[in-house]
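Scroll down for the structure; my scribbles are underneath it.
One protein chain is absent from this view; the other protein chains keep their places.
On to subunit A.
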């Protein structure tokens, strides 16, 4: 036990028990992103509304969830709410906490994305008598989304790592299962090396996805700065979009 065993680390990396924890981590992240985006959109719409009650509630929501640690939110939902007779399964508690928390961050990202689309774009859509839905779906949303991708990417990266906090309320995701293995075999560095490798792989895969999204949605924008020659295929205009 006086040295680090790479073989043991590799064995932990291919340990089924740990791999299932990785799947739980991925599941938590994906569900929290989807739930957080839907709720965050709603919160952002309320924040942009001219109704003072709606925008006030949204302001309070964002202030509250961004101003308190996710850890406390999870523990309150898991062990505090039962005191009031509200009880969920462990996994539901984790999801509720992650979604509520993530929504507060995503709401601000969504809002700033929409605010950055110039008023002239909406006016042009009105002047063409486009319906509000078409204006949103075809004009504002795609432009706002392009601006949202970088901060959205960062937020999802943080979320991926923040799912490890769910281990505290006994959700058996990657972190919790690493702990369990560690307590069984006492190979602390070897177990955490495997867990670290998984987190790095997950965040790197997400980075790659994010880059692709940026490239795809930035294609017209890249063209603006590059003034592609008349004969160049437009599809290539996005290459090198990230300076």
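Basically, a contact is a pair of C-beta atoms (placed from the backbone, for glycine too) under 8 Å apart; a residue touches a chain by one contact, two chains touch by 3 or more; residues count from 1.
In this text, contacts and distances are computed from a predicted model.
Asks: Considering the UniProt annotation of the chain absent from this complex, which name among "NADPH-dependent FMN reductase", "NADH-quinone oxidoreductase subunit NuoE", "Metapyrocatechase" or "Amino acid ABC transporter ATP-binding protein" applies?
Replies: According to UniProt, the chain not displayed is called "Amino acid ABC transporter ATP-binding protein".
Asks: Touch as defined at the start, partner being the missing chain; which of A:58, A:101, A:143 or A:187 qualifies?
Replies: A:143
Asks: Spell out, residue by residue, where the missing chain touches subunit A.
Replies: Listed in rising order, the touching residues are 118, 120-121, 123-124, 126-131, 134, 138-139, 142-143, 146, 217, 219-221, 223-225, 227-228, 230, 234, 237.
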